[in-house]
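Below you'll find the structure I mean.
Here the complex is missing one protein chain, while the rest keep their positions.
Labels A and B are assigned to the chains in the order they are written; within every chain, residues are numbered from 1.
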Amino acid sequence: MSYIELKQVSYQYPLASEWALNDVTYSFEKGKLYGIIGANRGGKTTLCNLVRGFIPHFYQGELMGQVLIEGKDIREWENHQLSTEIGYIFQNPFSQISGVKETVFEEIALGLENLGVDKDEMIERTIQVVKWLKLEDLIKKNPNNLSGGQRQRVAFASIIVMNHDILVIDEPTSQLDPSSTAEVFEIIHMLKEQKKTILLVEHKVELIAEYADEVLVFEKGQIASYGSPADILSRKDLMERGISIPSVALLGHEMREKNMAMDSIPITKSQALEQILKGGKNDD
Amino acid sequence: MIELKDVTFAYPNGYIANENLNLVINNGERVAIIGQNGAGKTTAVKLMNRLNKPTTGDVIVDGNNTKERTTAQISAYVGYVFQNPDEQIFNSTVAMEVEYMLKYRKLDQKDIDRRRDRAVELTGIQDYLKMNPLDVPYSLRKFITIAVVLAMETPYIILDEPTAGQDLQGLKTLSNMMDALQDEGRSVITITHDMEFVADHFTRVVAMANKQIIADDTADNIFWNAEVIKEARIKEPQIGEIAKELGLKGNIIHRRDLVDALSHQKKAFIRGGSNEKE
Partner (left out) sequence: MDYEFAYSFKKPQLTNNWILDMNPLSKLNLLIILFIIPITVQSWKWNVMIIIFYFLVALVAGCFKRFTRLYLRFGLMVGLLLFVLRALFIPGENLLYKLWFINITQEGVDSGLQFSTLVVAICGAIILYSIVTRAKDFMYMIEKLGASRVISYVILSSFQSIIDLGEMSKVILDSQRARGIETEGNIRQRIKAFIPILGPLFLGAISNAEEKAIAMDARAFSMPIKNTHLCHLRSLPVGEKAILIAANIAFIGFVVWRLMA
């Protein structure tokens, strides 16, 4: 059964002249990691707002079609039910700090306080995500005195500590250094192993290629293509439409153009290495 | 020329964020600053326009010690685009935001129009001039703040994480813009975590880790320096990783170089024993 279902959904922000989403139909299944890519202003964040129910619960504007979460229409969900069901990590890392907590540790625990988790469990769960995200050195710092990337990691920790079944994650690594980016993807992968359903918006297609089960390409408010990472991220025509594909895929295409052996277009580094080595051997 | 001479900086709460920085940025030069989160990159560039005042050491801009100047005075030389655009924007339309300082400086209307149009063109925000900057998506908001700084036409421009959240077109706009600025002889200092972007558009790269500058070198040298990569928590572009694992020589970080190398020495690298690594 589909877990999150969009049926011919269109949405227009208040006062906007264009539709941010235009006739989107898609079913998300339980336990999968969906990579959502696409050019700026394609409607990715709008999709996130919709699935989390901020549209229509918070944003006015015109919504057509149906959004079903676990079979129930988004309009019928109470907002607070959604906040325990779906975790949301926002695109803008600078607006997510509560501003009322004095240390990073307390900031991360804030969501658990609201969920009524008792103190001992709260401390243990907070310690857990602090370790996951390697925030040990930051726990005593004031959340208002963090660097951009530190803020983004704290914002991420503050949501995953709440342990939702569904996670909507909007560009979680935009301010992160490459190592932290890789670590965050490891954590997302681990969360998937815990059977969570994850919608992940990301421009770093190399990592989407590595981890996603399905890829959705958003373009002008529509799902322009969807399918397995191997099918989507190997397509060179995406580049011409302003959507990047992994550099190893481009490498594959270029090698093909030079008539070098390449069975299939690689989308990850290990696939590329494998292909190159195999190609080399065939030549021998 | 901007010069940091043995600069150390501590925040008011006592936390030391920069230690013994020494750096020279020449006129017309393009420099990328990379390095781990919290390394002190933002802190360091804010020293250049005296938003951060050195605890010890000196910062010299075009021969003037910044000690003797205010940030506002230095702003005629050094333009800074904040990491968080929301800290910068305060007018109610994009056009007003871009023109604000030009009007404040009482430039004549013709000059204002010229500067605005140029900044808007370089950043590609033509379609959004009448909108409220707070209503446009994050990626675009960054370009608005860049346009504001470009309109000031300063000889030095500092961009703090302009690549964050940008799509292909956004990155292209950025690189074209940097080219145009360099043609005009301006220096561009860019902080970024996008290693492909660095590899493609910068020759000089400064790497920071743990409050210090740990390397100041060409992009390919930096990406082939295992120690720097580890310390600064960066990562070579995937192409570089592949070249490394294949045991190819020549500090390759670009696709065309890798294709060239592969087509020429395909057999060599196979015999070179990279199979055994697997």
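Just so we're on the same page, contacts are C-beta pairs under 8 Å (C-beta built on N, C-alpha and C of every residue); 3 or more make two chains touch, one makes a residue touch a chain.
This is a predicted model, so every value here is computed, not measured.
From the set B:Asn18, B:Asn37, B:Ser75 or B:Gln238, the residue in touch with the chain omitted from the display is B:Ser75, counting the whole complex.
Set against the missing chain, the residues A:Gln8, A:Ser27, A:Asn79 or A:Ser228 yield one that touches it, A:Asn79. Per the touch definition above, the residue from A:Glu113, A:Asp231 or A:Glu257 contacting the chain not shown is A:Glu113. In the complete complex, the hidden chain is touched by one of A:Tyr11, A:Phe28 or A:Tyr88, namely A:Tyr88.
When the full complex is taken into account, the listed residue touching the unshown chain is A:Ile159, out of A:Ala20, A:Leu33, A:Ile74 or A:Ile159. Listed here are the subunit B residues that touch the chain not shown: 49, 51, 70-73, 75-76, 79-80, 82, 86-90, 92, 100-101, 104-105, 134, 148-149, 152.
On the side of subunit A, touch with the chain left out of the figure occurs at residues 52, 54, 58, 79-80, 83-84, 87-90, 92, 95-96, 98-102, 105-106, 109-120, 122-123, 126-127, 130-131, 136, 139-140, 144, 158-159, 162.
What we mean here is this: only the chains that are shown with their structure count from here on.
Remark: subunit A residues 38-41, 45, 91-92, 94-95, 142, 145-150, 153, 171, 174-182, 203, 206, 239, 242-244, 246-248, 250-251, 254-255, 258, 260, 269, 272-273, 276-277, 279-281, 283-284 touch subunit B in the complex. Listing the residues of subunit B that touch subunit A in their complex gives 11, 13, 15, 34-38, 42, 83-84, 86, 137-140, 161, 164-170, 193, 195-196, 232-235, 237-239, 241-242, 245-246, 255-256, 258-259, 262-263, 266-267, 269-270, 274-275, 278.
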